[in-house]
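The complex appears here minus one protein chain, its other protein chains still in place.
Presenting chain A:
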Amino acid sequence: MKLRSWVLIFIACNLLTFSTISAFRLSRSQPTERISGSAGDVLDDNPVGRLKVFVYELPSKYNKKILQKDPRCLTHMFAAEIYMQRFLLSSPVRTLNPEEADWFYVPVYTTCDLTPNGLPLPFKSPRMMRSAIQLIASNWPYWNRTEGADHFFVVPHDFGACFHYQEEKAIGRGILPLLQRATLVQTFGQRNHVCLKQGSITVPPYAPPQKMQSHLIPGKTPRSIFVYFRGLFYDVGNDPEGGYYARGARAAVWENFKDNPLFDISTEHPTTYYEDMQRAIFCLCPLGWAPWSPRLVEAVIFGCIPVIIADDIVLPFADAIPWEDIGVFVDEKDVPYLDTILTSIPPEVILRKQRLLANPSMKQAMLFPQPAQPGDAFHQVLNGLARKLPHDRSVYLRPGEKLLNWTAGPVADLKPW
């Protein structure tokens, strides 16, 4: 009896311990994106000839009609999904013969649903995506062949294919079940996050190239601002109590450095915003609701060293761009010591970062220009897709084999679009 109770207790204890471990493992079993510091040589790869992409022809209600309804979609920071389609249609990697295609692209503009203020709210996106997939799965044989493993989607929203702008809700939703096997091209990137699945390609957010080009000032303009930042510190509307928005990091920047003369920080967006970035040494790129921000692109374009404050962020094309060499990474908890951290960087290191930033292929990889240019972000996406080839044999399903659960997910998502 006594022995039994002892054994029982022991087992109970062990069970408890291991369950904690397994819980941890579950949460940590998300893939980790490797950042290797190879210089810009990969950026200059030419994807043409290394892959062939078939672009599905979808009814215009999935793309063109949506854009007609709201042309603002062409200019906001999620516009990559639109430009990607335009690019692929005229790209030499496009093939009209689906049989020889390595990748299949489904042109749906899931993010092009803006509020009057211009904020995208992806509430309809899951249904729309589901509808598009149902369509291609019934009209073409290729989806069912792999259940999407050789398909890619552009999902540039805050939390990618989780389709919600609030992180907690996004995590609760998880990646849309139908996209479990597909390759996602998204701006969101955070290590060990539910909304970033293995094999996703992280891209920079869209920033208008012509507009930025027109604001370039001569390189000899002395950089006289030490730290520059323009943007919100508190999102009172969505986060009245504070501490949720940017995990408190932006608020910490403000509270610690609002009176510091080295920090040119404010909520006002001046007309000289782009020029000011070219007059600054460091540009803060703290997380907002999502870890990424268009400031990263702007900083690279304008040669301002990005100070990335977003723990575990996965940066765009991290396999091709040596972000550690370009930017400065500051942990969110170290924000109060930002001045110490930045002033402790040796001048040679700063100059080296500036030299790397001056590399045109680095800047090119951050942009989605119209028309596309060699080495731009479109080409980097294609390079990323080409590097995943050839597909593993295991992605092709045996006849009759079904892996995807078409009825998974919230009930509201299952309604027809």
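Everything below uses one rule, namely that contacts are C-beta pairs under 8 Å (C-beta built on N, C-alpha and C of every residue); 3 or more make two chains touch, one makes a residue touch a chain; residues count from 1.
In the analysis below, contacts and distances are computed from a predicted model.
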Inset, instruction - For the chain that's not shown, choose its UniProt protein name out of "Leptin receptor gene-related protein", "Cytoplasmic tRNA 2-thiolation protein 2", "Haloacid dehalogenase-like hydrolase domain-containing protein 2" or "Glycosyltransferases". - result: "Glycosyltransferases"
Inset, instruction - Among A:218, A:371 or A:416, single out the residue that touches the unshown chain. - result: A:218
Inset, instruction - Using the definition of touch stated at the top, determine which of A:328, A:357, A:372 or A:404 touches the missing chain. - result: A:328
Legend entry - Those residues of chain A which, in the complete complex, touch the missing chain: 2, 5-6, 8-10, 12-14, 16-18, 20-21, 24-25, 27-28, 32, 34-35, 167-168, 171, 190-193, 218-224, 226, 241-244, 247-249, 251-252, 255-256, 259-262, 281, 311-312, 324-325, 328-337, 339-347, 349-351, 353-354
